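The complex appears here without one of its protein chains, the remainder shown in place.
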Amino acid sequence: MSTATTTLPRARGGVLGLIASTDHKSVAIRIFLTGFFFFVAGGILALLIRTELYSPGQQLVNQDHYNEIFSMHGSTMIYLFVVPISLALGVYFVPLQVGAAEIALPRLALLGWWLLIGGGVTMWLGWFTQNGPGDAGWTAYDPLSDATNTPGDGMYLWIIGVMLAATSAALLSACILGTVMRRRAPGMTLLRMPVFTWSMLMTSILMIVAAPALLVAMGLLFWERVYGGVFDTSGGPIQYQNLFWFFGHPVVYVMFFPFVGAVGEVIAVFSRKRFFGYRAHVAALLLFTALSTSVWAHHMFATGQITVKYFSLMSTALIIPAGIEYLDLVGTMWGGRIRVGVPMAFAVGFILQFLIGGLSGIFTGSPPLDYHVTDSYFIVGHFHYTLFAGSLFGFFAAFYYWWPKVTGTFLRTGIGWIHFVLLFVGANVTFFPMFFLGYDGMPRRVADYDPQFTDLNRVSTIGAFIIALGILAWLVNIVVSLVKREPAPDDPWGGHTLEWATSSPPPRHNFDKPLPPIRSYAPLFDARSGQTAKIEKAEA
Amino acid sequence: MTPISAVPLACYAVLIGITSVVLWVWTPYTLPPALLSGGALLMLVIAAIVALRGRTAKPSVDRAVPDLSFATVGVALGIINILVGLYLGLYLILIGAGILAFGLGGWIREARAQRRAREIVDAR
Partner (left out) sequence: MVLVALVDTRKEFEDLASTYLPIAIVVFALVLLGTIVPLFVFRARRRGEPSDREEPPWLPIGYAAVLIAIVALLVTLTFNAQDKISAKVTRPGLQVNVTAAKWNWRFDYPAQHISQIGGDSTPTSLVVPTGTDVRFNLTSLDVIHSFWVPYVRFKRDAFPRRTTSFVLSFPGVGYHTAGRCAEYCGLKHDQMIFTVEVMSRNDFNAWVSQQQRAQAARAA
């Protein structure tokens, strides 16, 4: 198939379509653009943090502003960037991968996007208030976040912003869940769904279970600030933490599963092999999801108010599904016929760097170890390895992989490699020193530090600016690729899954021609390699 | 869709049902195991709904969902204004409620139009 096209996806209805289109592909792109905007905002905050931390003492910002900056950096990146784009990937690709003409509950998806905008704007309006934006960290523990300790409008706006963003995420998850349940094409049984779709199903389950806890926590916090009397018993503050982290742990898997799924697709396609260990992978995902819901109090080991052994056991048990998933990713590469393209580079980067995040996470799953490293820069290094060096690399793998499908054009390879190298170097230079800083005794969320920590902080700051260059390269790639377009065919990579069986970009209702027969989780691979006939004969 | 679609949801619910039972036994605290059991219950209910609807629902037909839905934008702006109004004041809650009413009304109009469109198509 060589349908060369230079038509970018056009929003139906022009400008009005940008506002109100119910096409899931358009909704997903708009969510991505919104998330991208907040990514840049949150990234600027990160550069401010790293610039201030270049030397001990205060140079750039005072303590008050620093506390606002790091609180808004975390809140923005999690609620307004990574969670939305994780779900946006599913909103775009799950309907295509299951052979559906449309997402389930499309107006709910549109609602989800608008609530995200409302949440982001509300949260950021805090910068314009007298006391500044919510600055109790992205976690907003009581009593720090109550009206006595963090007075002012900004904290209220932050709480409302979080509620809107959480509702947005829950609605988008419902759409994805509904699509998997109700819109699969004939022949697509559950065990023929692609790896990415399974990841998105698990993501949706997590978000739907977790969001109510966050909404309750935020509602109670709001009430506490206005009327008091919610958390002011001796056992009060820990209840907030239980509610918050019951959401807070699953949300980090919401920010992981979509990208491990996308990486799985990229690895399979670029190794020109079917995904290895599909059934084990599905089982592992189910176990992973259940454990992810059951481990949240490992964020609270140092409180002395939880049953540490239970949560340590559950947390350490995460090795089992994670190990199986890693075996499947690596096993897909072995025996394959690998093309080392930019998506593959980011995918391999994800595998290795997320692993560092995961291993440091197992370390912290042991309370005697965690008692030292929690709330230090060790933890900051841990979650930036999983979220930035991990998930964001997985996102870029997905971005380079699926860009031709979404836009009908190619991204430049040369600039893509520059983007990858800069980001790879930058991420490791920024975040690896943090393990040592934490081990050596530097706490987190500090505007200033003991001079003994200066050298490693300087290395980290330099890394942050290398990251910034890498992100710039990415943006340059996007602009260049849109201005001087290289048309892309329907299936530039030899894809395995149904989204490659339609035009690039897909038409309004996704599939203009009949779908190929669906006899496994890799229908296009089967069709190309003559497997379909073999499978059908075996089934007959 | 078939009732089998509910299986992954039910599997997950059973798994965290198990972890919650272990926690009920292991911990002296109440809220943590209650949260886990609550999650299991929620997912069981959703699984049940999916399974039940899977028996009776017709196979997926083309639905006449409108390409543009300004009603949805109205619902969104209504919710946003109500929530922000919880802090900024009653006036904003009322404005939001008004917008929400328009949005919901628009949704009802869209639903009616969808039904009419389906009737026309079915009649053909």
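Here the chain labels run A and B in written order, and each chain numbers its own residues starting at 1.
The rule we apply is simple: a contact is a pair of C-beta atoms (placed from the backbone, for glycine too) under 8 Å apart; a residue touches a chain by one contact, two chains touch by 3 or more.
From a predicted model like this one, the values you see are computed outputs, not experimental measurements.
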Displayed chains contacted by the hidden chain, counting the whole assembly: A
Per the touch definition above, residue among A:Ser376, A:Thr409, A:Asn477 or A:Ser503 touching the missing chain: A:Ser376
Contact residue for the chain not shown (choose from A:Ile69, A:Ile356 or A:Ala501): A:Ile356
Residue among A:Pro186, A:Gly323, A:Gly414 or A:Pro507 that touches the chain left out of view: A:Gly323
Touch with the omitted chain, as defined above, among A:Phe276, A:Trp296, A:Phe346 or A:Phe396: A:Phe276
Touching residue (missing chain; options A:Pro186, A:Pro443 or A:Pro507): A:Pro443
Where the unshown chain meets subunit A, residue by residue: 63-64, 67, 136-137, 141, 143-144, 149-150, 232-238, 271-274, 276-277, 280, 302-305, 308-309, 312-313, 316-317, 319-320, 323-324, 326-327, 330-331, 333-340, 348, 351-352, 355-356, 359-360, 362-363, 366-369, 371-372, 374-376, 440-441, 443-450, 529
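Just so it is clear, only the chains that are shown with their structure count from here on.
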Separation of mean Cα positions, subunit B and subunit A [Å, integer]: 22
Complex interface listing, subunit B residues touching subunit A: 1, 4-9, 11-12, 15-16, 19-20, 22-23, 26-29, 31-32, 35-36, 39, 42-43, 46, 50, 54, 57, 60, 62-63, 65-73, 75-77, 79-80, 83-84, 86-87, 107, 110
Contact footprint of subunit B on subunit A as seen in their complex: 12-13, 16-17, 19-23, 100-102, 106-107, 110-111, 114-115, 118, 122, 153, 156-157, 160, 163-164, 167, 177, 180-184, 189-190, 201-202, 205, 208-210, 212-213, 222, 239, 242-243, 246, 286-287, 289-291, 293-294, 297, 305-307, 309-310, 314, 508
